[in-house]
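All protein chains but one are shown in place.
This part shows chain A:
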């Protein structure tokens, strides 16, 4: 096989996602898009815009704000909402902490990542959302490979892998009991590369932290952590400036950077493809391979 670069976006994936979003709008009373400001949720917003054009996007965006976001992500979020005329609902993890529903973690690995679930479930209950649209993809990890497109959650937001409904052809069964809700995953069949190729084809804006920029970082466990007031550091962890970018966007306390000069989409896609090619063997050494770095990040992350 050749290693010709795969730039083209498979159109069937967009058609499928738009079909799913239209079914979501029709089958549920109060659907919402779970918006994190990351590339996957930006893709979902674009798909929703296209699915109902020239009508409005019939879903509000729900952002669970941990308070530890990259400021660039929040800026981007507000810009996107403003420029597309979307409705944005923000619920804060800080409120859940203040209400005593969750406790702030301590220690150098403290993060609010796990705390946001409680805030999310409260928001779903408060706002009576019966469907929450997310950007999860089956290629991300093994458990997600089993997710349905319409994934039913009980009153406590739990996913029961054993009780999943079979999904046949394109027929989506969104019937639920009162109190249950559905997570909808329109880009289930996309890979990371598909998302990037789509962003490129659609010429979408994304937060600046996806591109190479100089930033203060520290090194910990072989990963590069963004230095911020939210990160608990030890005395040995001295911040230094480095050109980096982020491959995924989460909180500043749990998203590691990769050393990169990629400042254009083409370069980012090139990096992903190169990381794939290096998988065959010794061409790029491990330290420079960002694929390995990212996976390590994920291992700590999940």
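A few comments on the model shown:
The working rule: contacts are C-beta pairs under 8 Å (C-beta built on N, C-alpha and C of every residue); 3 or more make two chains touch, one makes a residue touch a chain; residues count from 1.
One rule holds in what follows: contacts and distances are computed from a predicted model.
Per the UniProt record, the absent chain's protein name among "sulfate adenylyltransferase", "Glycine dehydrogenase (decarboxylating)", "Phosphate transport system permease protein PstA" or "ABC transporter ATP-binding protein" is "sulfate adenylyltransferase".
Across A:72, A:167 or A:219, the residue that sits in touch with the chain not pictured is A:167. Interface residues of chain A facing the missing partner chain: 1-6, 8-16, 18-19, 22-23, 25-26, 49-56, 138-139, 142, 145-146, 161-162, 164-171, 173, 175-177, 188-189, 191, 193-194, 275-280, 286, 289, 291-292, 295-296.
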